[in-house]
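A protein chain is absent from this complex, but the other protein chains hold their places.
Presenting chain A:
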């Protein structure tokens, strides 16, 4: 498992290494509008779900095809894409970017004449989860997630089983949020925020590269949890002075 450190740049976000050349060409060309590519794209999503990869731009390309061809919309695929982006980042724009190309669930279902109404309960539920996650209300997040509501049940029983350790990917992004603030954090707090029994917290911490100190986890310095006050001095570059120098030389 990767260590829990905030991502330094967006290269992996917009072009993940796991993306194949074929998919890359597809989403960078006109072929992204060709609905006959849907099976290929949906297969790629299924692989992301199963192997724990993530490719936002490819998933948005699927939603784009649904946007243009509403009759091809597949609610299961939509839910998987939303689940993927929910577990990809706490503060990133991913989830809302997906919503930006989706319409309300009733309109989507209307166009495919589906009788399965689960999208209607699941989409608002995922939106709620996303709001809780981005405001770092992790404990409330887990209680909603583990709740006995219809939507939570559908998610748990029908969807996250297919994912490669979905809960762990949520725990990882929550841990990253902690890592950006804390230099040390108590097990009690972690156990609430990560929805782990207290005897499992230590194990989780070592898995993501944190060291243990009694009942406290020590988080390695990562640039965000070890900030020091500094003084920003004005820094004048030579090229700002070109005109002045030129004028003086003339």
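Convention: contacts are C-beta pairs under 8 Å (C-beta built on N, C-alpha and C of every residue); 3 or more make two chains touch, one makes a residue touch a chain; residues count from 1.
Throughout what follows, contacts and distances are computed from a predicted model.
One chain of the assembly is not displayed; among "Eukaryotic translation initiation factor 3 subunit L", "Acyl carrier protein", "Actin-like protein 4" or "Queuine tRNA-ribosyltransferase accessory subunit 2", its UniProt protein name is "Eukaryotic translation initiation factor 3 subunit L". Within the whole complex, the absent chain has one touching residue among A:139, A:156 or A:200, and that is A:139. Of the listed positions A:18, A:67 or A:191, the one in contact with the omitted chain in the full complex is A:67. Between the chain not shown and the residues A:7, A:22 or A:40, the one that touches is A:7.
If you put the missing chain back, the residues of chain A touching it would be 6-11, 14, 28, 30, 33, 56-57, 60, 64, 67-68, 70, 90-93, 96-97, 99-101, 103-104, 106-107, 131, 134-139, 177-178, 180-186, 189, 192, 216, 224-234, 236, 240-241, 243-244, 247.
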